[in-house]
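A single protein chain has been removed from this complex, and every other one stays in its place.
Then we have chain A:
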Amino acid sequence: MAKRIDVKDLNIFYGDFKAVEGVSLTVEPRSVTAFIGPSGCGKSTVLRTLNRMHEVIPGGRVEGKVALDDQDLYAPSMDPVAVRRTVGMVFQRPNPFPTMSIRDNVAAGLKLNGLKNKKQLDEVVEKSLKGANLWNEVKDRLDKPGAGLSGGQQQRLCIARAIAVDPQVLLMDEPCSALDPISTLAIEDLINELKSQFTVVIVTHNMQQAARVSDQTAFFNLKATGQPGRLVEVDDTQKIFSNPTEKATEDYISGRFG
């Protein structure tokens, strides 16, 4: 089910401002890739180009190639809505739909896209909540509002919602930055399980987290202040954290920044 992502010579713009320059990397199926780097260097921006969410922002546009198993995501014939069904996303802050119950939140993607069969929906809800390690905590209150859960539970609810539409790839934009350590641990365990089914790309500010969950790590940095962000180095997580090729990577990881 999972697919490979190939990014080639990617430039990303906000209007006339070039935010990210010349990113090329490959993400293998059923692996976890972590994006690390200082704030404002374009990690989240790159992540959002992988499911065409970048262009939702006024003025946002992209040059270069992003392919999913040789299928060009930015081909003129490609429908961005279809891309987003294939490449799911979890955001920095948990954002369950406030008008919906827990059940409806999980089923939202399918329901809004026209699936009506109640039995089928219930099956997907149970499977997704189990997949997000949330089923046991909420199975008795599926009709309660999703916004009533704790922050960590809400984030797992959002993960359940994202995997309910059965994507090939799951993008996570700092999914634990608004959570306490215990909820973070729960999400990290979950990421480990998710990679058996999905290709996962995660943006994180927490280097220990990157080291714990990812197979591959990409380090982004700004060339200089006011310059576009770029991909400094991408390699096996082991190698990045023990013996990086670039000096800048080593400085950042060891805390000798700048």
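Points worth noting:
The rule is simple: contacts are C-beta pairs under 8 Å (C-beta built on N, C-alpha and C of every residue); 3 or more make two chains touch, one makes a residue touch a chain; residues count from 1.
Methods note: contacts and distances are computed from a predicted model.
Entry comment: the absent subunit's protein name, as recorded by UniProt, is "Phosphate transport system permease protein PstA", drawn from "Ion-translocating oxidoreductase complex subunit B", "SusD family protein", "Phosphate transport system permease protein PstA" or "ATP synthase epsilon chain". When the missing chain is restored to the complex, the residue among A:62, A:121 or A:165 that touches it is A:165. Considering the full assembly, A:89 is the residue among A:89, A:176 or A:240 that touches the omitted chain.
Among the residues A:147, A:185 or A:248, only A:147 touches the chain that is left out of the figure. One of A:113, A:238 or A:254 touches the chain omitted from the figure, and that residue is A:113. Residues of chain A that touch the chain left out of view are 51, 53, 56, 58, 81-86, 88-89, 91, 93, 95, 97-99, 101, 108-109, 112-113, 144-145, 147-148, 158, 161-162, 165.
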